[in-house]
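Just one protein chain is left out here, and the rest sit where they should.
Take a look at chain A:
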Amino acid sequence: MKSIASHQMKLYWPLYVMAIPGIIFLIVFKFIPLAGAVIAFKDYSVFQGFIDSPWVGFKHFETLLQHPDFLNVFSNTLLLGLFKLTIVFPVPVLLALMINEIRKSALKKGIQTALYIPHFLSWVIVGGILFDFFSLSGMFNIILGWFGAEPVLAMQESAYFRPIYVLASIWKDAGWGTVVYMAAISAIDPQLYESAMIDGASRIRQIRHITFPILLPTVLVLFLLDIGNFLDLGFDQVYNLLTPMTYNVGDILDTYVFRTGIQQGQYSFATAVGLFQSVIGFIMVYTFNKLSNKVSDGGLW
């Protein structure tokens, strides 16, 4: 056995050398932080590090569940996550089905480009654009003025935060989200459509009975992945849309962890919050994966 292994190394050593930087990267930036999550069960001290800090069991989780802030932050996160899954998620599917109906390729390309562009802007920029759009002399209030409505500072108004979060998510990423679905659609055998047309099936029926069913497994996989990130609303996004006036509805787990952990230095407590978030995500994926295995054959594993 040993001689085979050494023979292998003699021939294939460059492959192993090539992989070393990547392996180091994965260990340092992914697996050490993952293992470092144990500090949620410890009282982390900077001098003792991940390993030597003393164990405290579920102390931080108990504090967390009794914290009045936490309940509010958690329900904000839950609600926005729910909106993301139910309202934001289906939009790219619909868009892809619609774009697919356009046969003129120049027009199709133009539409796709216009819908892709916002994806490439940072949330700082999107926040900047939205604050400008919704400012007192901005376009939103000018349009309201045409209908004789009173101007509102929508970005500073709690009631508007959730709708703006949802619309901003759609605006930025729904167009780009179609790329995956368009790829799946383009892989469909054209003969299916030809025979459907011979049978006299209308465009709408073709969508219902051919395109959509074939797209469904892709939709399901992406939905499951989204469920795992259900409480992961995007730190950049929320941070850049938030104002002190919208804290009561817009403060989420990510911004809460940033405040308590990074700014106030309660490392173990904030890690407990983060771990709580990851565990809920994992339970959600696991449950829904079981469900989708039962309902259909699809699923992540």
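Operating definition for what follows: a contact is a pair of C-beta atoms (placed from the backbone, for glycine too) under 8 Å apart; a residue touches a chain by one contact, two chains touch by 3 or more; residues count from 1.
Just so we're on the same page, contacts and distances are computed from a predicted model.
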Omitted chain, identified by the protein name its UniProt record gives, among "Putative tricarboxylic transport membrane protein", "ABC transporter permease", "NADH-quinone oxidoreductase subunit L" or "Phenylacetate-CoA oxygenase subunit PaaJ": "ABC transporter permease"
Residue among A:Phe83, A:Phe133 or A:Phe212 that touches the chain left out of view: A:Phe133
Hidden partner chain, residues of chain A it touches: 8, 12, 14-16, 18-19, 21-23, 25-26, 28-37, 39-40, 44, 49-50, 95, 98-99, 101-103, 107, 110-111, 113-115, 117-118, 120-125, 127-133, 135, 137-139, 141-143, 145, 171, 175, 179-180, 182-184, 186-187, 197, 202-204, 228, 232, 235-236, 239-240, 254, 257-258, 261-262, 267, 270-271, 273-275, 277-278, 282, 285
